[in-house]
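Note that this complex is displayed minus one protein chain, with the remaining chains in position.
Moving on to chain A:
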Amino acid sequence: MSSFINHRDASKVSVDETVTKDNVTYYKITVKVGAVNWSVSHRFSEFVELHEKLVSDHGVTKEWLPPKKVIRNKIPKFIEQRRDALNEYLKNVLNYLRLTMPYEFAHFLDFHLYDIFFLLQDLAKSLYLEGDKILQNTAAYKLTPMELHAISERLKMACPPTEKVDQMYDFSHILDFCSQLRSLNIEGSYEPLGSSNIVPNNLQFDLVPFKSLLDLKIIGVPMACIQSVGTLRETLIHLSVLIATVVSLNEFLLVDILHKDPSSIAETVKWNKLSVINFGSNNIEQIDWAIKLVPKLQHLCLSSNRLKELCDISCLHNLRVLNLSLNGFTACENWHAKIGNIVKIDLSQNKVSSLKGFSRLFSLESLDLSCNLISDVEEVQHICKLPCLEYLCLTANPVASTIDYRVKVIEQFDVRMTEIHLDNEKASETELDTARVLQALRVVKEGKVPSFLDNNNSTNSFNRS
């Protein structure tokens, strides 16, 4: 974005074109500040309005503006003359007011949309007036990459005082607000902003001003934009980085660390409070070692990435929920050796065909395997002994369209068959009855005594039904 303060002498205005819409002629002004440019259109009456203020408050010469004309002001020749005159006018005014750049003139030229200093003036005012109310609200506050970039750059700038003197516009209100904000959303874009050549995702910013942030959600911002996370490591609890083409977790977790090499990483870069991470819809192929920097992690979501295999994350003792839906998992081997006390796993929409790898996840309560490639109902044998399992989802697997699918699955849970929610539904009485018959048949076939005959409780329940 532009920085007029640093490019006063490299700033230009011109009126290049006219556009007539609904019988009104608009003069299109092109503003160039350094390498940044944008355009803004105004009709003649708006020039007049501006001019009056500039004449009365800022000593602009009254005669600079071309005169009004009431009749025959629509003919092309006249419009062209007026465009030329307005072009001269703006050039004169800019030259005259280059050093002070009054608020009215800056606003007329849309500096408050594209320029660091003027954008922040308006932001300061709105946060001075509304900031406390926003902070009392628990909903997340949204700042654009542009605003964040402006804040970061402004902190490095030596700003001479400008015309606008009201303390309401003071930059400190922004930092005051940022230092207290708890929940922040940042949404990026590759589209040029408004009529300018500013692409939000090309702007760099840091998160240093945020000293109390608990919850951060970044959507569609490439990690290269973020230069530093400041004190976030000490405060952040909940982190989402979505649709950001992230390849590796360390892109954010170590975003401000130059050498991302495990041996040189100190304790100080740990994210000590972070407990929920969502890196959905990125390009992650592997959960890398950087995950160890988040020792308190409870909930990890890597939905819609490019994962094929799980690495050892057993160091995450608090990890309870793992969402790996929409990835490329095929075989899930020995997951008990890779994850500790996991409670809930979502592996929906992968390519899993066997349940063997889950057989020893003894803490598991919920397993979602909908939309996978499980075709053999006997696969359930691997997980039917898991003592805590209550929720199992196998919809949209080949196995789910086989005959007596529900009954055949439920039957394998033996004494716990009444407790299982299969595809979000407990077994009905009819299903339980059929399951028990199947179980009896299995006993005969395998020559084993079914466990419900060993166990008094289950015998009772059998008799009751």
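Everything below uses one rule, namely that a contact is a pair of C-beta atoms (placed from the backbone, for glycine too) under 8 Å apart; a residue touches a chain by one contact, two chains touch by 3 or more; residues count from 1.
In the analysis below, contacts and distances are computed from a predicted model.
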item: Name per UniProt, for the chain absent here [options: "Small ribosomal subunit protein mS29", "Ras-related protein Rab-14", "SAM-dependent MTase RsmB/NOP-type domain-containing protein" or "Cytochrome c oxidase subunit 2"]; value: "Ras-related protein Rab-14"
item: Among A:L129, A:A224, A:A331 or A:V444, the residue in touch with the chain that has been omitted; value: A:L129
item: Among A:Q121, A:S183, A:N327 or A:S370, the residue in touch with the chain that has been omitted; value: A:S183
item: Which residue of A:L119, A:L175 or A:C332 touches the chain not shown here; value: A:L175
item: On chain A, residues whose C-beta touches the chain left out of the figure; value: 128-129, 132-133, 135-136, 138, 155-161, 165-168, 170, 172-173, 175-176, 179-180, 182-183, 209, 214-215, 237-238, 275-276
